[in-house]
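For reference, the structure discussed in these notes is given below.
For this view, one protein chain was removed and the others were kept in their places.
The chains carry the letters A, B and C, assigned in the order they are written, with residues numbered from 1 in each.
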Amino acid sequence: MTEVDTVRLDLPATHKYLNVVGACIGELLERVEGLHEPTVLTYNIQLAVHEICANIVDHAYGEKSPAGRIGITFTLQPVTRTMHVDLHDTGAAFDAERYQEPDLDAAQVRGYGLFLVKELMDDVLYETEANGNHWRLTKQL
Amino acid sequence: MTEVDTVRLDLPATHKYLNVVGACIGELLERVEGLHEPTVLTYNIQLAVHEICANIVDHAYGEKSPAGRIGITFTLQPVTRTMHVDLHDTGAAFDAERYQEPDLDAAQVRGYGLFLVKELMDDVLYETEANGNHWRLTKQL
Amino acid sequence: MDITVDEHIIRIVTVAPHGRIDAFNAATLRGRLDELLNEGVNRFVLDLSDVPFLDSAGMAVLISLLKRARQSGGDVKLVWPAEEAARRILRLTKFDRVFAMSETADMALNSF
Partner (left out) sequence: MDITVDEHIIRIVTVAPHGRIDAFNAATLRGRLDELLNEGVNRFVLDLSDVPFLDSAGMAVLISLLKRARQSGGDVKLVWPAEEAARRILRLTKFDRVFAMSETADMALNSF
């Protein structure tokens, strides 16, 4: 890690190909030296990014936009030892006002996705842009 | 496989991240049903695409263009059961006229890359385009 | 002397998925579990030891199963995944409090 490296992935918004996302993250982190608990760290980033993607498939596009796509940019910052994952979609916006944290003591069927993302990443940003939605996940390596 | 699916990957032209390319191919082919000898088929496509990428790093960009990138589009055609892999770079052109097949009986150090690509894929196309080079590999699944 | 001997047979079904449980294939697992529920099974051991990755869609399947099993007087016990990272997620989401957890399928069976 001596330069800023970016890898971009662009795929159909379907659960079918989300396995590609996790594999990319795994291989990218293979190339980062000196990770603390690399297996757990990799799993956590894979799960967080996977949950954002699954939400884009289920909620941003829903049944309506089967032809939608997810654009993902992975950025490795060597100096700050940071990984950024930027996700773009052109589906419906996320309504942060209406979002409710899950009550972990009352077993519930849905609602663990964003909770996991927030717990597993150091920073989660969501914004609407002119041409869609942008999620940025940040993790210190 | 009921629709044409495309997945795009865009990465720095460095050997370091070619592991991502192979992993993407592996996961994509995981999703294709009824493959004959899936492990060997996957290996062969991974190796062929890897060799084209390694050549882009070594020959198209060489020492000169460290900031170059490789753009890859994977297309799965369900009806014809075909996988296309389109690779784009903006480095030096490939000179097909000067290319020589390796002599397999005289052990030689270099020159196995394109030979393997041609043997392992059903079709290999190279063309120069306005904005760089285009390789298209085709494999029947 | 009259001696009454009754036999009680408790049916417990062990389900061991192999591989990832995620949004792509959670429906397959849910379908299989629904079949079992519809057959009247309400005691389950879900053996996650060979599940290397479990997302929130997979977790939803586990909670749905638990709710339906308990509604009819049964229960669901989980076997911990082998993968440490996956274990941590079950702790983070307090699944290890909602479900009875065991290290092996045998231990889970014996806990019924």
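Going forward, a residue touches a chain if its C-beta (ideal position, glycine included) is under 8 Å from a C-beta of that chain, and two chains touch if they have at least 3 such contacts.
What you see is a predicted model; the values in this text were computed from it and never measured.
Considering the whole complex, the hidden chain is in touch with B.
Of the candidate positions B:32, B:47 or B:124, contact with the hidden chain is made by B:47.
Interface residues of chain B facing the missing partner chain: 15-16, 18-19, 22, 39-40, 42-44, 46-47, 50-51, 54, 57-58, 104-105, 107-110, 112-113, 115-116, 119.
The rule is simple: only the chains that are shown with their structure count from here on.
Each chain gets a centre from the mean of its Cα atoms; for chain A and chain C, those two points are 28 Å apart.
Between chain B and chain C the centroid-to-centroid distance comes to 44 Å (mean Cα coordinates, whole Å).
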